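Written below as structure tokens is the structure these notes are about.
For this depiction, one protein chain was excluded, whereas all remaining protein chains were kept in their positions.
Order of writing sets the labels: A and B. Residues in every chain begin at 1.
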Amino acid sequence: MEATTHAAGLHEVHELHHEEPGFWQKYIFSTDHKVIGIQYGLTALCFLLFGFFLVSMMRWQLAYPGKAIPIVGALLEKLLGAEAAAQGIMQPDLYNALGAMHGTIMVFLAIVPLAFAAFGNFVVPLQIGAPDMAFPRVNMASYQAYFIGGVIMFTSFFIPGGAAKSGWTSYSPIATLADQAHTVNGQTLWIVGMVFLITSSLLGAVNFIATIIQLRAPGMTWMRLPFFVWAQFVTAFLLLLAFPPLEAAAVMQLMDNLAGTSFFLPTGLIVSGKVAAISGGGSPLLWQHLFWFLGHPEVYVLILPAMGIVAEVIACNTRKPLWGYKSLVYSVLAIGFLSFIVWAHHMYLTGMGTKISTFFQTTTMIISIPSVIILTCLFLSLWGGSIRFNTPMLFSLAFLPMFGIGGLTGLPLGFNFSDLHLHDTYYIIAHFHYVVAPGTIFGLFAGIYHWYPKATGRMMSEFWGKVHFWLSLVFMNAIFMPMFTQGFAGLNRRLYDGGATYANSETVLGIPHSIIALNEQISHAAWALGLAQIPFIINFFVSMVKGKKVTSDNPWDATTIEWQTPTPPPHGNFAKPVVAHRAPYEYSVPGHAADFVPQSQV
Amino acid sequence: MDIPYTIQPRPDTGLFNAKVGIWLFLASEVMLFGALFSSYILLRVGADPVNWPHGLLNIPIGTFNTAVLITSSITVVMAWASLKMGNFKNFRRYQAVTLLCALSFLAIKSYEYRDKFTHYEIWKTDGTRMTGHLEGAPWFWNTKTLEGREAVTFHPDPTHYSMPRSHESSAGEEHGAGHELKIPVSEIKRLSAFVPAHSTFFAIYFTLTALHALHVLGGAIVIGFLWGPGAKMWKTEPERFTNRIEVSGLFWHFVDLVWIFLFPVLYLL
Partner (left out) sequence: MDNSHSHDISKHVKVYVAVFVALLVGTILTVTMYYIHFERMAVTISIALFIATIKASLVAGFFMHLISEKKAIYAILLATVFFFIGMMFLTVWARGEMPTGTRYVGTRVSQPGVAPNAEEAR
């Protein structure tokens, strides 16, 4: 493939640089995809915990509005000032800031980096038989951009005025007007942080697509790729093409905030009783279109890698090939394609006409079909399987009905006539949390338990894994199921007192007190969910030193190529070039002694 | 550990890695500028014609800048073609012209921007509006700057952009020579230079052209590096170097492509 003179020249160059890299080169400024994957994973898990901590504080205010938060309240007042938490009581502005940052951090700093960047970076090159990503230095740059974006977002809590508080959706004009006391405020840092995060995702997306197109090992044809790789491929395209419009919009909103422009501020805007001194002529709807143009593909970015992980774990733990591989591939491609033309189903209440609402309604209904096909294929894959109920499999099995609930509850939201009643209520919160929390996050937990032995050479504790699973499953449902009821009753989201003002109100059509009372038990379930993560965190770190050592490079007896490398895989991954000889899920092939045949076996 | 297909193309795709990478990146850039163009359309369609300035951008200068970029486009591809033919000297010459064109473009754009920052519009309390220049050609004055002043000396332009388009006066800005007015600050409702905050037209104009200019600058830096210190690679790995020139050239052509649409949309329509 390369001219012989070339290889000789490069070989000389490599020989010169063959000293063992120091700590900084090896672990911090590494260009190795596995190290970068772990960097992404650890950082993302930290943000996941932090984002959870934010909502735990919000849940106190929702359960006991106006009451001082024990211990944490005093800390908040010391850290953030009396404006935020006078006497330990959460003020409305702080509630809004926590809400906006919980959403932003969970979506952009936790789930996407974990699902796409961490798992993708570690697993994809290994699964396709490549020595690394196509552009290792770009890979390192993408992690660094993510890290800087994360630091900026975290810092925004501590500047005057506090963090951004206009929702993770940052709608104009409120995003521009919410904090007029400070020119550079939390919203400014939010936008700058987003630009770094978007840059990180774009660099990562280019890398993934180029790697999957160019660096597949010989014999690894498109239809022999593990489904996880297909899922990451489509996810990368979504990030590549959907993020730039948000970047454009973010720059425009930044200019609205700092340069006095009116991209999204309409003429005649009245602020605090006076006509604002702006040029006007802008459109708040323009922001919404540009935001949701990303926002919708973004939710598929959140779910597709998890579906990929679940597919891998199910195939491995049923000891049979996935049912309907071709259907899975075509469905994931269809989802990727359709996800770009459904976005305005987030905007049914903006006064769009019937024709355009019908268009988006139709495409939204159509996109539910490939999603159902994927779920069906995964369900059918269980039929006749010899199921091993280990921890990754438990999480993957639970993913199926949980994602099912999340997806099905999305249908009334896809129709504009029913969405009129459910939009901006707790129904929406329940819907998307079902998809992301017991959906995606369960898939990600499955992935951690599944690939942990390949990365560390040790198994995580099965017992504590199962404790983690059952507690998380019970509490996640306890949190989000009642929220559907609250949504149907009309309880609006983003109310800092959880709707207590509207409880059995005499002057306004109120919300039954019993619905508001659900807030308390939801909060208890949320805090219990937090406690249930402690065994996981301990398991994760302790198993690195005390976990049961693996006896083979392939402890799960899996077929995909990442299990054919040494444990952990060395720099360059494969000692000699690997060739793919067969389909990815050859389990229980008749005539073979073992119940699996690795993909690289002749 | 060598990553395959960094120099030689992969047989089944026929591409080397960086070419896939740059086209993917350009695809994302299409969406970025596309979003800004879509925003332009939306804002323009929804705008009150009275508040949408036209005829304020200097067309001869814009045309010249277009010709500059087109020239740089051919020199950048000729630079690559020279390397393919093994002619390093010609590569250097052509690429030097590319860099000169890039710097000229940026210089001309800076001149255009400065011109805007010193050109003002006044909305008077009686509802009339006029454009023109302030005595002393200050930058970035606005309504707030007038606080504490009695009056301003203003040199108005002969026409205002809200008047019906007549082609004698719209061949570029008319810098009002001749009479000057002394306008008391109490009669001024709003003063603004032609800055992003002036109107959504200038907001989108500056955003689009500044983002484009940043891309010109970035491209120039990369091409400059490969012309200067990076050119050492021609001696050690000529094919890899040629690939780098091709990839940077593709980016440069994209920047030219964007301007091909920017120029008519902003200057002429």
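Definition applied: a residue touches a chain if its C-beta (ideal position, glycine included) is under 8 Å from a C-beta of that chain, and two chains touch if they have at least 3 such contacts.
Keep in mind that this is a model prediction, so the values were computed, not measured.
Considering the whole complex, the residue from B:59, B:217 or B:233 that touches the absent chain is B:59. Mapped onto chain A, the interface with the missing chain covers residues 213, 237, 241, 245, 266-268, 280-281, 283, 285-286, 289-290, 293, 337, 340-341, 344, 347, 351-356, 359. By the touch rule set out above, chain B reaches the unshown chain at residues 8-9, 13-16, 19-20, 23-24, 27, 30-31, 34-35, 37-38, 41-42, 45-48, 51, 59, 63, 66-67, 70-71, 73-74, 76-78, 81, 84-86, 167, 171, 239, 242-243, 249-250, 253-254, 256-257, 260-261, 263-265, 268-269.
In this section, only the chains that are shown with their structure count from here on.
Inter-chain spacing, taken between the CA centroids of chain A and chain B, is 37 Å.
Of all residues in chain B, those touching chain A in their complex are 1-5, 7-8, 10, 13, 15, 17-18, 20-21, 24-25, 27-29, 31-36, 38-39, 42-43, 46-48, 51-52, 143, 190, 192, 195-200, 203-204, 207, 211, 236-237, 239. Residue ranges on chain A touching chain B, taken from their complex, read 1-3, 6-7, 9-10, 130-132, 134-136, 138, 202, 205-207, 209-210, 213-215, 240-245, 247-249, 251-252, 255, 259-263, 267, 277-283, 286, 289-290, 293, 571-572.
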